[in-house]
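A single protein chain has been omitted; all remaining protein chains appear in their positions.
For chain A:
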């Protein structure tokens, strides 16, 4: 080492240290951990697989979609939460929606190209709530949602821009020819929105409406999870779905509620996290019964 110039000596030592540490903490450590984990906790280390009829049917930790090829819910199954992972519950493309909590104005699709446009988080929530309400035959009403399942948001044009008398009011998320959720606002007739029109000069006013602050359809039923693979739903959402599943499967409601209870995880130690019902193990258990 002494014959090398000082600046080079640092780099040679650095290279050697990188190689030595790569071998120890980069190869020996993870390989040893894998060996021990596989020997002692094999099922856990492999991904907590579940079997149905002798074949692996998934992992108890990874949620699944219970929709048919048409994307419609399969009625005999409890439904999972909405998912932003790929087309839904794709472990190869995990993700969250990343939509902000003030995302309330849609970019309406061009009528010529229904795939264009972009829904706000508010409209997605309203649409999901309406769909779940219809599926479970309960009210899907939520604050800030119209009865046709979009965000209840007005664009208000005022005389001096930010202040003054309202001159024109548009229901921003209701594309024509929809009927606006309000007939008039501050005495001005509310218009439906024309796709492509520029409403950026209008003040954005979400309208609360008179829906209860604690809607019938629970929060987890209308929101995408962080992982996109959330295996759980809340006990409230499971209870909401129980009558439908019991009906479809010809089981008594009491029996279905029992199976829900068996597949509910409470808070660990009584205070860690939140209770959840594992949708996959719940549906598997029901499949074994009927």
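The criterion applied here is as follows: a residue touches a chain if its C-beta (ideal position, glycine included) is under 8 Å from a C-beta of that chain, and two chains touch if they have at least 3 such contacts; residues count from 1.
As a working rule, contacts and distances are computed from a predicted model.
Undergrad: What name does the UniProt record list for the absent chain among "Potassium-transporting ATPase potassium-binding subunit", "KipI antagonist", "3-isopropylmalate dehydratase small subunit" or "Aspartyl/glutamyl-tRNA(Asn/Gln) amidotransferase subunit B"?
TA: "Potassium-transporting ATPase potassium-binding subunit"
Undergrad: Touch as defined at the start, partner being the missing chain; which of A:193, A:222, A:240 or A:260 qualifies?
TA: Of all options in A:193, A:222, A:240 or A:260, contact with the hidden chain holds for A:222.
Undergrad: For review purposes, identify every residue of chain A that touches the missing chain, sorted by number.
TA: Within chain A, the residues touching the omitted chain are 1, 7, 10-18, 20-22, 24-27, 29-30, 33-34, 36-38, 40-41, 44-49, 52, 55-59, 61-62, 64-69, 74, 77, 81, 85, 89-104, 120-122, 125-126, 142-145, 151, 206, 208, 213-215, 218-220, 222-234, 265, 267-274, 276, 280, 283-284, 287.
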